[in-house]
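Only a single protein chain was left out; the remaining protein chains are all shown in position.
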Amino acid sequence: MSALEKAFTSKPGKAIAAKAGLKDPPRLRRGRTWPEGAIVLAEIGDGSLARRTLTLLGRSVESPVVDDGGEPTPGYGARIGALVVDVTGLTTIPQLEELRAVLRPAVKGIERAGRIVIVAHPSAGDWEQRSVARALDGINRTIGKELRGGATTTLLHVAQEATPGDLVSTLGFVLQGRSAFVDGQAWTVAAAEQPAETLQERPLEDRVVVVTGAARGIGAAIARTLARDGARIVAVDIPPAGEALAQVANEVGGTALQLDITAADAGAAIAAHVARSGRPLYAVVHNAGITRDKMLANTDASRWASVLDVNLAAQMRINEVLLDPATEGGLADGGRLVGIASTSGLAGNKGQTNYAASKAGVAGLVEAMAPDLAERSVTVNAVAPGFIETEMTGRIPFVQREIFRRSNSLSQGGRPEDVAETIGYLLDPRSQGVTGQVIRVCGQNLVGA
Amino acid sequence: MSHNAVVIGGNRIPFAKAGGPYAEASNHDLLTAALDGLVARFGLAGTRVGEVAGGAVLKHPKDFNLTREVVLSSALSPATPACDLQQACGTGLETTIYIANKIALGQIDVGISAGVDSASDAPITVSDGLKRALLRANRARSAAERAKALAGIRPRHLAPQAPGVAEPRTGLSMGEHQALTTERWGIGRTEQDELAAASHHHLAAAWDDGFFDDLVTPYLGVAKDAILRPDTSVEKLAKLKPAFGGPQGTMTAGNSTALSDGAATALLASEEWARENGMPVLARFVDAEVAAVDHPGGDDLLLGPVAATGRLLARQGLTPNDFALIEIHEAFASTVLATLKAWEDEDYCRGLGLDGAIGTLDRARLNVAGSSLAAGHPFAATGARIFPTLAKLLHERGPGSKGLISMCAAGGQGVVAILEAV
Partner (left out) sequence: MSTVTLDAMPGMGAAFARALVPSRAKDARVPAHEVRVPGHRQDVARLADYCRVTGFTLRDAVPPTWIHVLAFPLHVHLLGDADASVRLAGAVHVSNAMTLHRPVSLTERLDLAVTAGNVRAHRRGALVDLSATAQADGETVWSGVSTYLASGMRAPGTPDDSPHPPFAPVTPHARWRLGSTLGRDYRRVSGDPNPIHTSRLAAKGFGFSRPIIHGMWTHARALAALEQRLPAVYSVEVDFAKPVALPGTVGFHAADAGGGWDAAVTSRDGTKPHLLMRVRP
């Protein structure tokens, strides 16, 4: 801890920090927990998808308080846990007023770590409809920045044909504490003909999941979280990290595979390891990554090559082998691929051209692969962590780190398990309609889109 | 009643020179690390394994139940039983044979063999004189008797005693014994240094190939065998002074194994169990033999494996040419060379009761991934290092490939075993 860091975290330091607008960050709600207060459902237009999905989730709902212009402005008696607004029937600019009228009392009356979820259809239709769809995006992002106390907001674009079975894993994730550090984001849920089943406690029961870079940090958290959800973990890391890797593997009851993912036969080695287990390979989480930070002016070919190879090219080579139907131990149809992008990749970050290239490349890769693999029901997604408290971020100098950490709507860094929970959601068999998405786990970081 | 006992794989920690990075670690610590790595590799956390057999040559009295205590510190189910065995440097191979036999007999489905030694943490014991005086004092009925018993302690009794490195019956150290053998069989300095250099080069190449990625797990920040010198050469080795056999001796620190710390484990199971549980099947355990020579009567101390090899090959109807690979433990370079000469010696072999010479070995098949000169030799661990290494090498060569392991051990003993790739 540097002296400066101490000044911030000491008592007088905190007093000064509070005056400067740096308050103690709100406590986030985590895990498979529901909001404490009531879940309020508002419907604008004649859509009922959210209502039916909440029923499937076994959540009772209450009616919204509507700001009808009366004085004083009507409000909720007790704090509400969440507001879910179904705007699938919203098509005109005047209808946006109906949205405002339910949002206003809700943002005032929402509990700490509460949720606002807007369920919309993807942008389509006439000029006005498409303009309105985009307006929702602006509303969502702004609410995220205005909400306090760790409450978050999410905009879901749900396909016209989607059923409650298609939406259940997504709405469950967003409302539960698992989405603690996902804020101000929007993503798409396609129709995927999923059965009308509620959330499973252990959705990954007995499914084989490979996690690279699993010895420490986010990778170890991913292994733990997915194992909690029932997965059989194949924990992969470089041989020198073997002792920590063995500890993680033994802790989650999985297997350790010491492997340099940049080796030419890495994909084959993973497949052979999986093939022996006699179980199909359900998912690969390409978490392994490195940084070799330098300003571009000082970045030589070797710094460039090693980061791009480990963070991007290696997973492409491995995917190629695992997606070959001839590979024994390769990815099964209906499987999952998850890459790790980064807000640095999406927004750029000084001193990280190589890293940003590799991580933006991951985002591009999943967007490109998703449609091609739809036929095999393989979903391909990425998560883009913002500032997550790990060994890697610990090396950033204090002032810069504190700025990064606070530069989001939740005023704090995320935890490795926040990334892990989001990956668990993407791996859920019921998340079949979620593919080609890059979900940021960044507390709505101020930088980037 | 009869099952195929197969090798699924192994795990060891990198070996290191005594007094090096593991200087403070005990046998318990070293073996727990090796076992936990094996458990992780094969997903055995919480599993009840049929039995774990392990052992150490240099052992503290408090470690009387070493292997069982290690199991309790490991991620295996605490309901896993364990036993300790000891057959000097043959321990790690003997524990493997013990487990393989139990599997073959259907007594267990799956078992782990292991060996560990720490020359850094060797037990220091009190002298016999002191021990007897203390026991007398303990038995004493009166204060006077006790005082008399304690008065019998002499200063010389108080000197701590390091573990015996000399053969109890000859008073010669292993190196001194081997020096006699080296001279008797006319083993030259250069061929010893060549064998030592080859051991380092082979081991280094195997590390570079990633061969050990699924055989070794790092411990205490050590990720690779620490004794290994990839850049050694016959020229460099030629500069070393003799360590055994007097000023004219040919045995040096470079062509003799270093005192080492390390631990190794191997996972064995019936072929059925391995297949049902989705485990790799590298090789089948075929047969084993143990022999001993009369070294107090003048026989070569470390040539015990010759008789064992001869009898085992005769029983199996095999010749050296039937083996794709042969592992001869490199206690000293000259041990390996004398062993090979003895194999070819008609008279010597007949003297052991064999029908004739065992035969000549194609040296290209010998210790192809390096052996003890380069890796080090934590006594009881070496057999459990070689066994899975050979199984993996044979598996790479394809089904039916046979391999032979030959290990010399103190007391003039030899342990040999045959594996066949599946």
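Note that the chains take the letters A and B in the order they are written out, and that residue 1 is the start of every chain.
Keep in mind that, in the parts below, a contact is a pair of C-beta atoms (placed from the backbone, for glycine too) under 8 Å apart; a residue touches a chain by one contact, two chains touch by 3 or more.
If you're wondering where the values come from, they're calculated on a predicted model, not measured in any experiment.
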Hidden-chain contact residue, picked from the options B:G221, B:G297 or B:G317: B:G221
Identify the residue among A:E251, A:D309 or A:E367 that touches the chain left out of the display. A:E251
Hidden partner chain, touching residue among B:T32, B:T335 or B:S406: B:T32
Across A:E243, A:D293 or A:D418, the one contacting the chain not displayed is A:E243
Mind listing the chain B residues that contact the chain we can't see here? 21, 23-26, 28-29, 32-33, 72-75, 218-221
Please give every residue of chain A in contact with the chain that is not shown. 1, 3, 5-6, 10-13, 216-217, 220, 224, 243-244, 247-248, 250-251, 389-391, 393-396, 398, 401
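We adopt the following convention: only the chains that are shown with their structure count from here on.
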Can you compute the centre-to-centre distance for chain A and chain B, using the mean CA position of each chain? Integer Å is fine. 51
Of chain A, residues touching chain B in the complex: 232, 235, 239-243, 245-247, 249-260, 263, 276-279
Contact set on chain B toward chain A in their complex: 33, 36-37, 39-43, 45-46, 75, 210, 212-214, 216-219, 223, 278-280
